[in-house]
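Removed: one protein chain of the complex. Kept in place: all other protein chains.
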């Protein structure tokens, strides 16, 4: 039984059971008494409750899961998924952004370009990674290497995990808006397959900046949103401009993997191990790897022009509006 | 008789005659005496001497001419040559470099992209223009706009006039080397005609960074060199590592327009009005304009693939070495 | 913002400049293209006024004006807000586009309406921007988009975010066909709009003093509890930092656009044969 360093509020009942089990085990060991029956009972209860809890998480619960400090990050998955990985650095203009990692990886003997937001685990690394908030240099590094991938016919795999793009003055001065826009424009026409997976927080412009691809998946407990729910609640009078009503905004914003799948924003939800990716990174990695492998096999069969036409059409179709002049007078999906 | 604010050393005899003429004119006017015969004589002498002096300038003299503080700069020629000019700004990455100007101009009713180094005339403008030493942003602005010119099938006209590229730490930090290299690489394959003219100082990497084109001309008294002569003299033991022997280095380096034409580095020398471009900017502009017009008419006739093949071959052929295995066992031009 | 000590201004006749506080006679202000004669502050203006200022006499035909917003997330309050936005803006949505002639050049022109929910990019805005860009690509015409936006439309959530990718892809497609794309940034041009189609202009022009930035300065100051130096996130700041080509006063905008279009996209120009071939995808 993996013990995460921090329990989320909705995990309280599980925490209680785990503590009971531990207490019983300790008591049994200390007094030489057999409590295995009771413990087995508790374990069954734990499993049942886990299933119940984790298959009914609210959008706000999922937000907590997506931000869980133990959640595996891009470099964790890279280590688990790829046979080898050589990280490459720099935008050849200004700097190297540690909030977006990029490099050459080997997936089942095939070379791929891997890009992804990178958060930090401890205080020091968090600062170094700028909490996963990318600067213009990050997007420009990704662009430079994607152009190389295009020339060498190497597919791109992108991991999305960022609260938002860096917005402070220095990022503004170096054109964070331009960098995000140019990266999306490039990806929309890159002549090689692009596979995208949201593994944690898919945070607004910072996320979509490297999330234009042929296949978009989300891990079961990740979120993908135009704005953090708290931010939305703090701005909209709908939620009384009240930062404490983030759970309401989270629900209204439809940010979960299931929501995004239903709306056609993503192609697939990748299930997580019971209790979330952070309880079994290795198993999650296997599921991600299986998805990448299967999806790439399909994409490799497409002629490049068809690949690009499909990709354009995919994003072209996103949006819901009423077009009275359209042949069928109903909302277009 | 145009009177430049500063006389160069080799102009001393002309200065003497001009001062004599002025004195005579003043005397004649003050005393009501006719000195026109004497004055006419002096004018003839001045003209003869001018021809003699300016057609026999040494490489060092030419260096002085090329750097003359009254010499017309890129924006001066732009005003005189083009019917309209809209300057465009910024590299979309970091900044706008005033040491390289770029914009859309109209040449005889045809749209052209104009780029060029820009020096400053007075102390303040000199600082603003960084003495014509371009930073990485300048080359990146030029690249951005040349890519637009390529897409819109608009030819490029480049004015070269820089002591050198900016080499200070800030330029280094933002990749001055990469910027120059990338600009040359782009120009070598840009699918639109590129016409280049060295109008003052063609200073090493800073110059060649925007000087890769289909036709390269030099104004008669401009120079084009791998290093400033003083710099060369200060470094090489050949000149005793003595900064004062710049005139010797200038001669050895073969930096004049005639030298460059003889060596096949440039295609054409554009004559300057007697006494140099700064004595008659308008006339110089006409000569430049005629060259651009004639050259572009020729380049427009070439299919783009031929244009590019010629451009590649042009620079490919530069270099002199002995190739014993080559069919003809002599130095290759 | 308002100064209670001043006498109230009779609506319609006089208007107070929000920058220099001068009282301006509305007719005079209109003659001046809604630029303050005292301090040159550029007022936000409506789409009809903007179009009239830019196109050749009467040379604008709106397209797809019937597109109406849906409520893809069933977001609470959204429909009420749309009703209010429609009333305030006098338009169906926050963006209109159509065929225009500017200085004799057939152009696809799009104009954002900040009055409609802050010019936020919902599905209709994203769709119309995309259609404008695609029309330019398909008809081989230049596209001019006049931007004004607070960013994403939160009530459309992730669907709004996807408009960034959709419009950026349409920009890339327009450019791949060799056509010219000019952006005019007006006050304010920010967030998701700036970080997508607004930053991708071949030529980016901004009006003087316009707020132009990814996050507004106030957001940064609040979130980070810092004080920014004055003048950040303006058109002039962005010019200094290489992000835009030109800051052009409103009274010169038509002339500048006209020149750029007729120099860079003359009507007689043939389709670009050398540029990479665009794949038809519609």
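Order of writing sets the chain letters: A, B and C. Residues in each chain are counted from 1.
Simple rule for what comes next: contacts are C-beta pairs under 8 Å (C-beta built on N, C-alpha and C of every residue); 3 or more make two chains touch, one makes a residue touch a chain.
Computed from a prediction, not measured in an experiment: that's the story for all the values here.
For the chain excluded from display, the touched partners among the shown chains of the whole complex are A, B. Contact with the omitted chain, checked across B:142, B:212, B:270 or B:285, is made by B:212. Considering A:115, A:134 or A:154, the position touching the chain not shown turns out to be A:154 (whole complex).
Touch with the chain that is not drawn comes from one residue among B:110, B:178, B:242 or B:268, which is B:178.
Remark: the residues of subunit B touching the chain excluded from display are 165, 167-169, 171-178, 180-182, 184-186, 188-189, 204-205, 207-209, 211-212, 224-227, 232, 235-238, 252-255, 259-260, 263, 265, 305, 308-309, 312-313, 315-316, 318-325, 331. Contact between subunit A and the absent chain runs through residues 84, 86, 88-96, 104, 106, 111, 137, 141, 148, 150-154, 191, 304.
Throughout what follows, only the chains that are shown with their structure count from here on.
Contact analysis places A-C first among chain pairs (by count of C-beta pairs in contact). The central chain of the assembly on a C-alpha centroid basis is C.
Each chain gets one centre point, the mean of its Cα atoms, and the points for subunit A and subunit C are 32 Å apart. Contact with two or more other chains is made by residues 173-175, 178, 182 of subunit A.
Contact of a single residue of subunit C with at least two other chains is seen at positions 199, 241-243.
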